[in-house]
Structure formats: structure tokens, C-alpha cells
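The other protein chains are all here in position, but one chain of the complex has been omitted.
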Amino acid sequence: MTKSISSARADFPILNQLVNDHPLVYLDNAATAQKPRSVIDSLVHYYEFDNANIHRGNHTLAIRATEAHEAARSTIAGFINAQYAHEIVFTRGTTESINLVAYSFGEAFVKAGDEIIVTELEHHSNYVPWFLLCKRKGATFRVVPFDQDGELDLEVFKSMLSEKTRLVAVNHVSNSLGTVNPISEIIQLAHQAGVPVLVDAAQSVQHLDHDVQALDADFYAFSGHKIYGPTGVGVLYGKEKWLEEMPPFLSGGEMIENVTCDKVTFNTLPFKFEAGTPDVSGPIGLAAAIDYLIQFDPAELKDYETDLLNYGLELLSDIPDLTIYGNPKHRSSILPFNVAGIQHYDMGVLLDNYGIAVRTGQHCTQPVMDALGITGTVRASLALYNTREDIDALVNGIKRVQRLFRRKS
Amino acid sequence: MTKSISSARADFPILNQLVNDHPLVYLDNAATAQKPRSVIDSLVHYYEFDNANIHRGNHTLAIRATEAHEAARSTIAGFINAQYAHEIVFTRGTTESINLVAYSFGEAFVKAGDEIIVTELEHHSNYVPWFLLCKRKGATFRVVPFDQDGELDLEVFKSMLSEKTRLVAVNHVSNSLGTVNPISEIIQLAHQAGVPVLVDAAQSVQHLDHDVQALDADFYAFSGHKIYGPTGVGVLYGKEKWLEEMPPFLSGGEMIENVTCDKVTFNTLPFKFEAGTPDVSGPIGLAAAIDYLIQFDPAELKDYETDLLNYGLELLSDIPDLTIYGNPKHRSSILPFNVAGIQHYDMGVLLDNYGIAVRTGQHCTQPVMDALGITGTVRASLALYNTREDIDALVNGIKRVQRLFRRKS
Amino acid sequence: MKTIPEIEAQFIDDFNQLENWEEKYDYLIELGDSLPEMPAELKTADNLVKGCQSSVWFATRCEDGRLFIEADSDSLIIKGIVAILVQLLSGQPSSDIAHADLTMFETLGLWRHLSSQRSNGVTAMMAHLKQSAATCQIN
Partner (left out) sequence: MKTIPEIEAQFIDDFNQLENWEEKYDYLIELGDSLPEMPAELKTADNLVKGCQSSVWFATRCEDGRLFIEADSDSLIIKGIVAILVQLLSGQPSSDIAHADLTMFETLGLWRHLSSQRSNGVTAMMAHLKQSAATCQIN
């Protein structure tokens, strides 16, 4: 028996509160998702019973903590269908995962004259590290544009791929428009040209397919906090062959095999990339989040989220003076809009007074905003615990803000 | 009224358990310390009421989370007496803090022919990053040796300081011997030569003075998990003038001011060094740990911990065939030893069967072990909740293990 | 001309008389509406205040130790805040501006948004104005 989606909401303690005298309507899930009770409990259990430094301890707590931490690695490997658990490197989040690859893959494989391809739809975290890598190495930074529907221009992408290309870095879902990029096709095209692909899955792993072997992704990065897990933990998946060939990134305890005065050798995967005492509890909480998520039937969950998004798109498009941004063939969980005459910041602040949490501004995607010729958007973003009532509340809130502003003019 | 030290133990839920049918005796505090109830509660409260992505949100949860996170920064700045809160950069731990400086300070200030000075007493985390930096830059890696008491040779240190020296990296307390290094004197000598100093405070901040301005430390690094805080959060303090002059380390969201196709500018301190969604809850838990710690009278706490250490040294030195390593003038909270005929690993495994948690092996200080000509030690290490009864249990445990082995021979 | 504390007291009084947050925002937006229009040529990158989520421009002019301020924002809420700052500070002796603390914004009971670290800009705006005030001397 799978868990029913309607039972989800009650599992998230934070949702059961008043904000500014209104029941909280949390629609800022693309920024960070809330945590089910079981995730919070897993952290409490860890600190109340098992906390110890891991991997090199011989006492019972250290062994329990190590087992829990490494079981979490296996859970996560299973969830994204990695071939080996040691292809899972724990990081602080998507941003650190991408930086790790930019530094380490960059050191090993990128030199002057080479090219890196990203897209105009990227979050700064999948844009700036590559931009800076190119600057450091004298490589060329190439950006695939998107069209007015918010879709990547695959013809331009194909024309950019060449024997100079060292890596393609692209998100599966855009965090500002919600575009679902044709990630399998992009990976196939890149692989035909012999180029590896890093997938920024920060906005997709919690909603869409996440089978790294089916996708044939070379690198796959995501953040725990956006998939109902704790803050401060993220994942870098890398194919074993790449991770083996890459030099370490951070150095220090844990990632060392041998240190003498004039020579240092490194530990095996994944520890080579995990210097210092890890965030022991973070992965444990993340595994609890995944255990929570996989209780639902994936097809049912996807239908539910798609239905909710479409309901939102429909209701929002009925609001006068409201513009929805992008019109991609496939969109995931993100509703980006503006209302004429009301700045996005003002909309956010005023909605908050009705207890409605949305995000406003550039969403760390300045190139997207520049391309659209706007300073920002209001972004409502959905999670599995959201309901049609949440959308209704949002729509009502927008209308009330419109009335407030209309009174003024 | 300050809190009495004897009341501390009851605040740590994990300590109240049986391990292998014996009450847990936790003496692995240098590896990681346990967490008081208030720290665990602060995490639960955060996730049950305030969780949100921070800094750019305009809704109530985002504001509450931002306030809590930034209040934590101020608490920590106050605790170590930093001049400005923006001199506090959050990291995953001491290791990441040191790597940040090695990369960023290294990029800005270290070139071929320059020299970096570390000591033979360093943890790998304050050794390998400098070793690798020197290799990358063609700089010279210099190591101050220690003598048979486990004290650094300051004459050698003085003779190494020159106009080629770019940085001195040294721990305040050695994690394998417990030596309290003359850190003020080292900083003064370095400053006289115009050289900045990074203090690895991983083993000192929880026990000894930690006033960065009084010490005049240029950089100061420590881990939350060793000072009763959560795993996965650490601190890098840097003097404003250094942090201002250093280039960013990781890049992506949060640390960006402006991104266009051909130019990227960076945010102000401390955000320049904090790329991506931070571990929001980690610093909140760390601040709760500091709030817990400062309830005690510092002088009383120091006396208590010194007394406990001396009690341990006294009792251990009465055990036949037991060697205590090092004999420094000042030692802090660490009891390193071996028993003749019993390998450290065996001692650790067997003590665990009596519920006693110690650490065994090299303690990520292979150069120390090499200098002592041993493969490792048994290390018991103390925290504020330890008691004389814990030491008694350790001593009894050692004697029982000795008997077990004596039966065999 | 009234002093900064006097004007502050007046604003606190005004806001206290408003019953609910809708009325307060109404009043704030009205204040923004009453702000004299800022010439487009003054909306330069230099006059843009960093650290605000919305665009906020301040142009300052120093006359014999007094700072005169023109300002604008693309957010009507922030424009209201900006209008309060202009009414409070524009034409005041620069030394008074340098010493103003403006904790008033916390007591208006309106926008926790505006007092918090980064989302707001009150801090950033004040820092910007204080910097201008610092270079504005009596001659």
C-alpha cells in the first residue's frame, strides 16, 4: 500500500501555524521545502542516541553513527539509481557540488582554448562557477539562449558542441520559469560529441524522474533542503570513472591515506572528496526525507503535482493584468508571474500579510530576467503538501492586493 | 548566578544510556562532543516553526529564519570577540575553513619561492591544505618540529620566519597530545616579521581563551560539532582587511552581486564567502551551544576541566606498563597513552565492551605519530560533562583489559 | 525646520492612528506618491543603492553642510519608505544625519521586512545616506 497524498500535509508540523493571523500558505518550495516529522525525528534520534565522529571510531556510538551515515549514502544511491554507493559524494548543497566539479574536473580536464557550455536558464550556482573556471583557464564560456516560451534553443546547442567542448552544465528544471529541459536529448547529443554532462537537478529530483543511469548523466547535483531534507546537505553524484580521474578538492582529515613530510596520498572514493568531519546528521536526515518521499506512488505523485500546477496556471491566467512568464511544453511546479502596476517586491510583502509565502525578485537567475527584460517576478512554487486551497488562497490574495492598489490610483 | 558544572551532565540526553550493558562513559570528546538538550531543541524549533530559505525572502518565515541565522552569527562573533559580525564566515567545519583560506589567501598572496610555516603537531586538516598549496604555487612548505615533551621548538620557528614567509598556520591545542601551544607568543613573533597567523582552534575554543582580538589572530577556525553544536557547521573568522582582499572561494547563489553574460561582481562580507543556500539550521544550533556554554563561569569551568585532566594523568600514570605521551607545560583535556603489549586498536575495542568510548589510532596526525615512532595511541578526551567517575571507569577498564591479555600470555 | 527627532515623533504618531496594516500601507503608498519626481538622468548606477531587493536611487546634494536628497524606487512600498527618509533627512545638517539612528522603523509596527538584515534596504539606504553626509561639510 502506498501512502495517500492527501495524508501528507499533516506530516509537516510547520504548516500548522498562523502567519500574520492567517493560516500559513507556503508556496516558496523551490527556495526550500518543509520537513516532515520523520525527518526532524531522525535528527533528534541521531543526537539523542548515536552521535559520534564517524569512520575511524571503534566504539559503539561511532559504529552506529557510521552505519547510519553510510546507510544514508546507500539510500540516496538507490533513490537516484547510482551504480555504486561510492559515486555519492556528500556536500553542503547543489552549489558546493557544482563548485567541486568546476574545480576538480576543471583542474584535470580544462585548458586554454577549451569550451564549457551552459544555458541562459541556469541558476547562478550553475553559471558563475563555470564562468570563473573559464576565466581562470582561458577557456571559452558559451551560453545556450532560450526562446520566448522559455525553451532552450537546441539548434544553437548543437551548433555549439564541438571537439573543443569539455563539459555541458544544464539544469533539468529551471528554477525561475519551471521549464523542464529535454535533458535526455541534451545528454545524448553531448555524448555523441564525446562530451560529459552535469545535470543540475536542484529543482527536478523532488518532482521528476531521477534515474541517473537511465539519463546517463555524468554528474548529477542536488540539495537536501529542497527535497524535504535538512539544510546544509547536498549530493554530488559522479560516474565512478570521472570521480576516479579527478583530483581531490578540499583536503584534510578523512580524505587522506598517508601523510609524510614530503608526500600525501589520498583515500578511495567517495572519501577522497569528503575532507574533514562530515555533516554526520545531514545525510541521515536526507535519507529520512527520501524514505518519506518513496512512500508515495511516483506516478500518482507526478499526476497530483501536474494537476495542481495546471490548476494554478488556469486560475492565474484568469486574473486581469497578470502575466505568466514562459510557456514551455513541460513545466514543473513553478508559477512565475507579475501583475501590472504592482512591483514583485510589493506583491510579496503584501501577500505575506495574508499569510501567503512566495518568493520575489531575480531568483538567482539574472540572465533569465535580463533576457525577459524584467527586474524580477513573483514566484509561487509547489510541493507535495500543497493543495488547491493553497492556490485559491494565492489567487484571492493577489486580487486583494490588486484592490488595495486600485484604491490608490 | 552562573550554572553549576555538576548540573551539566543531566542536560545531555545521549549520556543516559547503556552501551554493551554498561552505562556509557563517553571519552571521545576531541573527536566530537555531545549536544545538550537545548541545542537539539533549537533545531527542532527551527524546523517546526521557522524553516525557510534566507536573506532574499520577504515573507515572515524567511524573515524569522534570516533573523535567527544572523543572530547566530552575532552570538558567535560576540563569543570570540570579533570586531564585526561580518568577520564570521560559516563553513562546514575547521577543515573547510582552513581550505577556504588556503585557496583564497593562497590565490591572492602566495607565489613561487614564498614560504608557509606549519608545525609537526598539526592535524592533517591544517597540514595537507598548506602542503598542497605550496605544491600548486611552487612555494616552500616548512614544518616546525616538536621536542620530546610535545612542545614546539620556538627557536626553530623564529629561525624559519623571514621575508619569504606568507603565513603561519598553527593549532592552539594539539588534538593528539593536548599540548597548549604558546599561541600569543607565536602570533607576536610572526607579526613582528609581518606575517599573518591562522589559528586552528578546533581543540581550544571549547576549553581555553578564545578572544581573537586579544590573541590578535588573523584567521581563527573551529568546528561546531566539537563545541557542543551540531555536525556540519564550522566557523572561519578572518580580520576584515584580509577577507576584503581575498577573492571568493566557492561561487553561485548568495555570494553574487551582479551577473551578466560577461561580468560577475561579488556581494559584500561575509556573503562573498558563503555561496549557495547555507546550512540555515547549523549556525542556529551552534549559537544555542554557545548560549549553553556561557552559562558557566569560565574560570570555574577551566579549573574544573584542568582538575579533571590532572586527576586522569595521575591515575593513568599509576597503571603499570602504561605510557602517557608528551609532557607539555600546559595540556588541555587530552589523555594520550598506550599500554605495553596491547595494541591501541585492541584497547579501544575492548574498552568499548565495557561501555567506554575512546579513540585509537593516528588521530589524523600521522607526522606526530611518525615523530614519536609509534603507529598510534589510545586517546581519552574530556568535556565539561565528564566526571571523576568517568576517569575511574576508564582506569578500571584498562586494568581489566590488562588482565584479559595477561591471562593469554 | 523641524529636527529629525521631531519629525520622527510625528510619523510615529501618524502611523499609530492607523487601525490595520492595510491602512498603514495605504498611507505609505500615499507618502510615496507625494514624493517629488526624480529626474531620470539622476537614476545612475552610482545613485543606485546596493543591497536592496528593489531598485532604489538616492541623489544627494550638499549645500553649506546640509544634505538635500532626491529619491525614487520602483517599489511603491519602498518609495513610501524613501519618502519618509526624504521628509526626515533632506535639508538637515549633515552631522545630524550622521548621528540619526532611525530605530523608528522598528517601532512603526509595520514591516518587520524593513528592519531585517538584507531583504529590506533601510539599513543599506541609511548607510548610503550617511556616507554622503560624511562628505558634506559646512564651507
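Order of writing sets the chain letters: A, B and C. Residues in each chain are counted from 1.
As a working rule, contacts are C-beta pairs under 8 Å (C-beta built on N, C-alpha and C of every residue); 3 or more make two chains touch, one makes a residue touch a chain.
No experiment lies behind these values; they were computed from the predicted model shown.
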Among shown chains, those touching the left-out chain: A, B
Sole residue of A:5, A:62 or A:160 that reaches the chain not shown, by the stated touch rule: A:62
In chain A, positions touching the absent partner: 55-58, 60, 62-63, 66-67, 70, 257, 268
Chain B, residues in touch with the chain not shown (by the definition above): 20, 342-343, 345-346, 349-350, 352-353, 360-361, 375-376, 404-405, 407-408
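Everything that follows uses one rule, which is that only the chains that are shown with their structure count from here on.
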Chain A and chain C, separation of their C-alpha mean positions in angstrom: 38
Averaged-CA centre spacing for the pair chain C and chain B, given as whole angstrom: 45
Per-residue multi-chain contacts in chain C, two or more chains: 53, 113
Residues within chain B bordering two or more other chains: 56-58, 60, 62
